[in-house]
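Missing here: one protein chain of the complex. Every other protein chain is in place.
For subunit A:
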């Protein structure tokens, strides 16, 4: 877990990302790793609706008005004014390490999105699959999505106190990060964000500790966090600028330094 000290010289403690709603506020470095999103940018340029395929276990669909995909769609439309965003949600049963990647390919072929937002790792962690096999299969799938000119954002698994010391689980989270870094795709640090939030005293409890429930708040924050990572990634320098080679892979260390400040102004314009 890269617990990066804030690179910002102005404040010793990194400021919370003020663009998020108060109960979801997390410092940028705990929240995302950025990378370029070419396909979404192209769609924006052509002024056409952005098709998003949201995949993961919380992806109950639009029949449920309060569900995560709806929240994601709302958050994205808020962050990208004048842009129409269409989120299609699918659950992906099975493990990435054994066959779920195949199913993902069918879904992508069916929906043909501009962007895939993939909450990944939960099922594999629950099955305690071999981590190396998981990493390879995930890398394959991400590469495949990219090879078809589709953008992809990964969301790593949920944080829970009961697994805070589980070496296998943290290794799993790290593997998702490694793949995101290797493939230069944006990553939402759901694990780190929730771990951070768990230390904050908020009135509403996140889905942590005893008597938790998979509540609105946790999913709303995840939608906000994903949106934040996407909008900031859209502000990444153009691919054409060869000098910005180092920008191609944003690590946790470099991203938040420039991310929140410039991103907030654009994203909050509403």
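As a working rule, a residue touches a chain if its C-beta (ideal position, glycine included) is under 8 Å from a C-beta of that chain, and two chains touch if they have at least 3 such contacts; residues count from 1.
Please note the rule applied: contacts and distances are computed from a predicted model.
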Write down which listed name, "Septum site-determining protein MinD", "OpgC protein", "NADH-ubiquinone oxidoreductase subunit 4L" or "Sugar ABC transporter permease", is the UniProt protein name of the chain that is not shown. "OpgC protein"
Using the document's definition of touch, tell me which of A:37, A:50 or A:129 contacts the absent chain. A:129
Among A:16, A:89 or A:187, the residue in touch with the chain that has been omitted: A:89
Candidates A:27, A:135 or A:157 - the one touching the absent chain: A:157
Write the list of subunit A residues that the hidden chain touches. 56-64, 66-69, 88-91, 93-95, 97-98, 102-103, 105-110, 122-123, 125-130, 144, 148, 157-158, 160-163, 168, 207-210, 212-216, 219
